[in-house]
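As structure tokens, the structure follows; a few thoughts come after it.
Here the complex is missing one protein chain, while the rest keep their positions.
Here is chain A:
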Amino acid sequence: MLNGIFVLGAAVRLLPPSFVPDLPSTVSSVEVATPFTSFNSLQEAFYYLQHGINLYDGGVNHHSPLLVVFLNFFNDLPYSYIVFNVLYTLIDLWIAYRLIQLNQWYFKTRSAKVGAEKSEKSERSESGESKQSAKDLTVSNLIKSPLTDKLIASFYLFNPLLILTNWSHSTLLFTHIFLVESIFQVAVEHSLSRGMLLLAVASYLNYTPIFMVIPLVSLALTVTKGDKVKVVEGVGIFIVSLGLLVLASFAMTSSWQFVESCWITIIRFDQISPNVGLWWYFFTEMFAFFHPFFVGVFNLYSVMFILPITIRFSENDSKGTKSNYLGDSFLACILCYTWLIFTKAYPTLGDLGLVLSIIPIFKTSFLSYCKFGGFTALIMSGCLLLSPIFYYCWIVLGNGNSNFFYSINLTWGIVHGLILMDLIWGKLTYDYINENGVSKELQKKLRLTQI
């Protein structure tokens, strides 16, 4: 059955673009591809490379030099478009496989934690704390059975947003695989060095994951129960490998122009083009005079919340005041990533698609305490329905304008907000219930309020 799902998932990704070679450029709408992930500009880069033109002349290409060179090998092969289809399909299958393993790992660590906590508590209750028995009852309800491998695979492989991203041959997929793989290496394989190396590659490709260093190091600390030296080690490895990648790129292109084109352009938001994000309209409407200030504000905003989220949901509590099962460093990683794609300069549908496919992993712990699932899904489907229609009204028919499209982008932003809010609220409710040992009957009547 699991094999069947993988085969079907592969077929969905492999067959349509193989039979319709135009599919990648057809589905590369503004919602799916940005100048930084578009396959079209990558092909332009191949042409430049083959004809000895500087890769970043003309401002079309914003892909990292090593990626262009690496993918150019595939481009040189016969039937290259099929080769690309196969490559992209394999990447997605790989990610799906990693998600299954992460799901199993998450269930295992969570239940191990609860087991440990349980024994600790029972010891304490022997020493005379009367209320503990009631708590134990709830603790045994703490962990629900995880989703099966089949479902986790299906959530990833049949996620329409991710299928679209795959069909468009967006290079975002490379960022995704390195990111998921680095989380996997850190969490499951307990290898901080490999994780940091992979994260460096992901950051090298797409800039945004650079900030994932913070939650990932925190996750590594939790998993390995290591000391603070690990932090230095992890960050060190990250910086060194990123530096090596940059140096290799410099050696390859013999100029620093790629830094400007691949990273500085994102930070300074030089390429104003419509996408599903919140930046473009803002900077279209604004007087150029204000640009530098607001670029600073926007960039700061996207970084600002990484550290607080990591700290709040960290499981490493040196003082030992918090119960052991509170906090969730893996959740912190996902929340940080959701925040990053929410405040990203050039987001696509695929960004949120990955997050949506990871969320089911939390079914083991707190997901049943999240309340807005249906509501969020409704708003999201409304967005996905209206976004191409409004873009069509604006660009093709000319009877709408950019406000139409941007209103949907704002709503898309609200979807991010709702997801973040829902996950955090669900986790906090879950923690409250566990901390206070609320029985099942009381849980139904429980109405928490944020003060």
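Basically, contacts are C-beta pairs under 8 Å (C-beta built on N, C-alpha and C of every residue); 3 or more make two chains touch, one makes a residue touch a chain; residues count from 1.
Simple rule for what comes next: contacts and distances are computed from a predicted model.
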*Looking at UniProt, which of "GPI transamidase component Gaa1p", "Coatomer subunit gamma", "Exoribonuclease phosphorolytic domain-containing protein" or "Mitochondrial ATP synthase F chain" names the chain we cannot see?*
"GPI transamidase component Gaa1p"
*Residue touching the undisplayed chain, where the options are A:P16, A:G373 or A:G400*: A:G400
*Which listed residue (A:N3, A:S145, A:S254 or A:T449) would be found touching the missing chain in the intact complex?*
A:T449
*Touching residues on chain A - with respect to the absent chain*: 381-382, 385-386, 389-390, 392-393, 396-401, 404, 447, 449-450
